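Some notes on the structure that comes next.
Only one protein chain is missing from this complex, and each of the others stays in its spot.
Showing chain A:
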Amino acid sequence: MANIISDETIEYVGILAKLELSGEEKENAKQDMEKMLDYIDTLNELDTAGIEPMSHVFPVQNVFREDVVTNGDGHEETLKNAPLQKDNSFEVPKTIG
């Protein structure tokens, strides 16, 4: 394997993803990521000069809706998914900002 994920990188990715990984999980994740990067290297072997980057898998464009209200009061449906709720709102650990 050509690509090496350092301990620092896996730590940083863990912080970004808000995941606390055990030592074993970190090692597994490192291996998975290294394989992914190797695969990208394989793709990079292709000559893509002059080819427009693809931003969407289907050949569609300008998919719009008109500016008309179609949804009613959705709070009951929405809050069904809340582990904790209070005053019609999701209740979460205190967050500053």
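Assume a residue touches a chain if its C-beta (ideal position, glycine included) is under 8 Å from a C-beta of that chain, and two chains touch if they have at least 3 such contacts; residues count from 1.
In the analysis below, contacts and distances are computed from a predicted model.
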**Complete:** Expected UniProt protein name for the omitted chain (select from "Molybdopterin synthase sulfur carrier subunit", "ABC transporter permease", "Aspartyl/glutamyl-tRNA(Asn/Gln) amidotransferase subunit B" or "Putative CoA-substrate-specific enzyme activase") would be "Aspartyl/glutamyl-tRNA(Asn/Gln) amidotransferase subunit B"
**Which residue of A:Ser6, A:Ser22, A:Thr42 or A:Asn62 touches the chain not shown here** = A:Asn62
**Fill in**
Note that chain A touches the absent chain at residues 12, 15-16, 18, 55-58, 60-71, 73-75, 77-79, 81, 84, 86-97
